[in-house]
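Quick notes on the structure that follows.
Note that this complex is displayed minus one protein chain, with the remaining chains in position.
Chain nomenclature is as follows: A, B and C, assigned in order of appearance, with residue numbering initiated at 1 for each chain independently.
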Amino acid sequence: MAQYKMHLLVCGGTGCRASQSERIAGNLKEEIKNLGLENEAQVVITGCFGFCEKGPIVKIVPDNTFYTQVKPEDCKEIISEHVLKGRKVTRLLYEDPSTKEHISDSKHMGFYQKQIRIALRNCGFINPENIDEYIARDGYAALGKALTEMTPQQVIDQIKKSGLRGRGGGGFPTGLKWEIAAGNKADQKYVVCNADEGDPGAFMDRSILEGDPHSIIEAMAICGYCIGATKGIVYIRAEYPLAIQRLKIAARQCREYGLLGADIMGSGFDFDIELRYGAGAFVCGEETALIHSMEGLRGEPTVKPPFPAQSGYMGKPTNVNNVETFANVPAILLKGAEWFSSIGTEKSKGTKVFALAGKINNVGLIEVPMGTTLREVIFEIGGGIKDGKKFKAVQTGGPSGGCLTEKHLDTPIDFDNLIAAGSMMGSGGMIVMDEDDCMVSVAKFYLEFTVDESCGKCAPCRVGNKRLHEMLEKICSGKGTIEDVEYLKNLGAVIKDTALCGLGQTSPNPVLSTIEHFYDEYKAHVTERICPAGQCKALKLYTILADKCTGCTACSRSCPVGAISGEKRQPHVIDADKCIRCGACYDKCKFTAIHVQ
Amino acid sequence: MFNNVFSVMEKIKITIDKKEIEVAKGTTIYQAAKDNGIHIPTLCYLNLDHLKIENRPGGCRVCVVEVEGRKNLAPSCSTECTNGMVVKTHTVRVLNARKTVLELILSDHPKDCLICSSSGQCDLQKLSQTLGIREIHAVENAAVSTYRKDVSPALKRDMDKCIMCRRCETICNTVQTVGALSAINRGFMSVVAPAFEQDLIDSPCTFCGQCVAVCPTGALTPFDDTGRVIRALSDPTKTVIVQTAPAVRAALGEEFGMEPGTLVTGKMVAALRTLGFDKVFDTDFAADLTIMEEGTELLGRISKFLEGDKNVKLPILTSCCPAWVNFFENNYQDMLDVPSTARSPQQMFGSIAKNYYTQLLGIKREDLVVVSVMPCLAKKYECQREEFKTNGNPDVDFSISTRELASLIKAANIDFNALEDDDYDSPLGESTGAAVIFGATGGVIEAAVRTAYELFTKKKLEKIDFTELRGLEGIRTASIDFNGTMINIGIAHQLGNARKLLDGIRAGLYNFHAIEIMACPGGCIGGAGQPLHHGNSDVIKARFDAIYREDAGKKIRKSHENPYIVKLYEEYLGHPLSEKAHHLLHTHYFEKNKN
Amino acid sequence: MNKIKSIDDLRKMKQDLESGMNIREKSNSPESLVQIRVAMATCGIASGARTVMNTLIEKIEKDKVQAVVTQGGCMGYCYAEPTVEVRIPGKDPVVFGYVDSKVAIDIIEKYIGKGELLEGIIPVNYQTINEKK
Partner (left out) sequence: MGAFKLQDCHKKTIADICTYYKNEPGNLIKILYSAQREFGYLPEDIQREVARILNISVAKVYGVVSFYSFFTMTPKGKYPISVCMGTACYVRGAEKVLDELKSQLNIKVGGVTEDGKFSLDCLRCVGACGLAPVMLIGEKVYGRLEASKIKEILDSYE
């Protein structure tokens, strides 16, 4: 590898690419060339840095300068000032929202301070399309160690000892899963990587595949070695073109190096991977549904047992793990189970990646030790609530999870605590809501998703979620009754109790948890007929404040249904019966005379 | 070895509803409960154990039970018992869940029970009654899933009534391998339907109707021809005659509360006469005729084969079953010259009636209405095929099912159970035991063997019962000694088994001389026009046994000994496979290409 | 393409490759490393700072010194350019003036390597814009 004095790491994740990071990389290279610095500075396109809020990101090492929201036009200045003259471009540095000071080194940013990166260790650090960079960071050393120094059982024991649990949502102990699959005899077995990430608002799997595809390939090979499988399949969303491309490149490089294929590292172990595309069905995150989808069938789940470890893909023992789970594996083997289990809480070891989104200052991907509190995540790493609003709730676990409130802020996050609080880890989506968010609407949003994504196989999920959604709609449109809320509770409980697969068994969680934690808000909707957050259109009451109204008639002219009347230069009035709550008058009024309740 | 036997026998103890019971390892909670008199309701689960047909999607969630130590309720149909398991099938939690789930299903189901063609037969209706559903919690104007309706000659689809039990899908794909139906769409709009929700007539559907036979609601129902029959009966210008298929007599009694397997031949004839049919004839007569034609065709092919003729097509395949004909026309275009060209008994009867019997009566064919009572829905399609019409007038005008006949009898205020036995009319009402067994799988080939043996060997059969050809196994094979020449016979019922045999023949794996194929499980006795078995295959077994009882009781048990058949050839047809016989009793097959 | 046929192949490959990544690895934990900062403003470059920096980087690689070389802006000692600031963990930073390739090597061998003091140290009493706290 050539020696450069300076590396310019440009984020090539989907988010930053959407903001022209490719052009930025191109411009940087161009400018370097213009100034004849080709032998000194190198531009590297990496995976996601996580700090998507401030993307596109350009990080310069060795001095660890972290430039945010870089535009293609900024490249010239970065090269001529920073690279050539060593002067940082202050205006592109991150500004601490509280102190308003520019922070140059990402190490000193609140966003990164509490993070420990294991699964994301290479994201934003290496060029994911260059296997050499991965190998330089001890890549494939874990596989080599497993193949040459350890028996499959020893590897499984290490994983078991590390306490690693499935990161896809369920939290099943990974080592135990491998052991079961290893114990079932068959002529062919399969290792499947579940990359059909579907939680709306979660993108950690995509980021790992885009930023560090080799770690997944390496871990799948290790798993194959453990359970006795020679074939690996990555089931990946077709909507992730970049991740697919990077995986393909990585696999090709592995084959060229002999890290996939026959007799890997002279150990006699054969392994290779192929890709299968998920075609847009959230339920395929459920492993039996995923397997059917891989077989070219409708992605419907089947009753377990039999578990995939007994009879999975093509009826053969199959081990399915999620991307993030796999990403932890090489690190565990290299650094040891003790190291891994020293991080985290008693029953949840290691770290967890969360996709922080919603009404929060620092939207992005973060990795924190299990046991970090919600407060630390939201207020320290996340930088608090956007626009200085008040925190209201945080939704974890996507459509399967629930909403947590202020009283949960100091709960250490781990699998069991979240379940105890009525939510769940899920794949790690974390959506922050502020005072403007109506919790009934939020529940409705999730149910709409579940209704869309239900496979339709079992009655409780197929019809029950539809009915939940209809009832929430009724409440949001101001026609609900307190009995409806009670019925929601019963119906939700029955769906949880009777649905066939994980999707249906958790789909009522957003409703049940919001009813539990925000009962008053539901009550306000059905008894007082108001939406405290002012989100539910039908429950808004528009009135004109007579003291502010100048009688300019802008509102009455904008009203599509003629609900506003009044004389010129006299205060106007809104006929609440005619009003369709479109908000047109509100937008038009220059005198803030329209009052919304 | 001993170990294996022992492990199969391994027993475990469980407690269901405070009752301690012992079950074999591997038993499901549902089965264990059922074996001990606890009937857990279900809508999707179907187990026809005599026929090895199972549908277990675990989708309706009605059979859920409480299992101690388990977080959520367990579907009893697909949860195996484990040692020491404690199961409760009717706690408040279970009953609430079961009722709520049923309410959900009903909330997306039309409520026209009063006028639904499955009313009184509907498993969903019955369960709603059992659980005492009196109201359905849902918002006003709650969404319902609606779909394109489809009426084919044999059956009707009203998928608004589908509850996604997937029984039809399993039957159509796994059992029959027809592939006309599949689950389509997703979530609330998911339903079982042909591709693109097209009409069945444009799909590869064979009209076997087995989907109808297992549908727990009114989503899939037979096409109803009773109105047309009543109109014909009341038309003074028409002579209306009826033929009854062999399997009908073994099942019709069930519609009147009789034990499955009760033979009601005499009562049925009496009822038909009371209904006003001018003549009551028996399809069995035509079955004997079929044996004469098909048996002769078989012997011809075998003789040529034994003489070394390389062009002869063997094995010969039976062609009585209209669903089977539809199946091979669509799937085995390369083998269309393999099946016997003999028409089915229904069509032979129609042809003889419209051509020969009209002569006897001296009336025009347009003035004779031939009605058939069949255990079958595909017969409705068959009698409308163009090749069985003369100048647009069909040989068989209407084909009604066993269940339709029952409803006609009920509507005519006939006390079926009190009827005196009556006899068929002559000449088309006389038949042999060989014809009766057409109703069960293996029966056609056994009847053919009885005749072919005597014609081939010129010897009298010592033992008429070929028990080696009987049974409910899906595929059976036997070799019959024709006085030193071994004749290899294959038998399959259910089209999936037929496909296995046919694919084997196509690949050159077998050397059968003759193969009998029936589309429905158990043969015609399990036909889709029969009284519904509601998932209990004991019913089919009982009909099966009844058919052979009827045969054993017949004086004449070989088709070629039927005196009226002999007479028909003497007076009218000449000899089997004569030109006239060819014209009236044989057919040809068409290439269809539906997928 | 060179196939990796054994674990030793892999290890050797890693060794060959890791120097290229060193600069990034080191930036991961700069606190624990010796930080060498070369003033690279116009004045610095004009007086040969770039050559000095290259020398420093090569020397570090060669001797496998746990140090990271970064560039900084003008430190305000234009009279003494090229200037180099060295910050050893736990010690106060020291600034060297009039650094050329020879001095650069001495800084690494003697000051960093053996802890010997060298000539040319500029008394420190400064803050740079970037460091302002």
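The criterion applied here is as follows: a residue touches a chain if its C-beta (ideal position, glycine included) is under 8 Å from a C-beta of that chain, and two chains touch if they have at least 3 such contacts.
On a predicted model such as this, the values are computed, not experimentally measured, just so you know.
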The complex has one chain that is not drawn here; which of the drawn chains does it touch?
A, B
Which candidate, A:K59, A:R298 or A:R467, sits in contact with the chain we can't see?
A:R298
Residue, one of A:P213, A:G358 or A:G551, that touches the chain absent here
A:G358
Contacting the left-out chain: of A:L92, A:A142 or A:A202, that is A:A202
So that we can see where the missing chain sits, which residues of chain B does it touch?
173, 178-186, 193-196, 203-204, 595
Footprint of the hidden chain on chain A, which residues?
14-15, 17-19, 51-55, 197-203, 206-207, 238-240, 276-277, 279-282, 293-299, 314, 355, 357-359, 363-364, 395, 398, 429, 431, 433, 437, 442, 445-446, 449, 452, 455
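Assume only the chains that are shown with their structure count from here on.
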So which chain is farthest from chain A, going by the mean of the CA atoms in each chain?
B
Quick check: how many Å separate the C-alpha centres of chain A and chain C?
39
Report, in whole Å, the distance between the mean C-alpha point of chain B and the mean C-alpha point of chain C.
89
CA centroid of chain A to CA centroid of chain B, Å
54
Residue ranges of chain C touching at least 2 other chains are none
Residues of chain A that contact two or more other chains, please.
none
Listed in rising order, chain A residues that touch chain C in their complex are 1-7, 9, 61-64, 84-88, 90, 104-105, 107, 125-126, 132-133, 135-141, 144-145, 147-148, 256-259, 265-266
Show me the residue ranges of chain A that touch chain B in the complex, using the header's touch definition.
281, 298, 300, 302-303, 305, 451-460, 462-464, 466-467, 470-471, 473-474, 484, 487, 490-491, 494, 496-500, 505
Flag every residue of chain C that touches chain A in the complex, lowest number first.
1-7, 9-11, 13-14, 16-21, 23-28, 30, 37-42, 44-45, 53-54, 57-58, 61, 68-74, 129-130
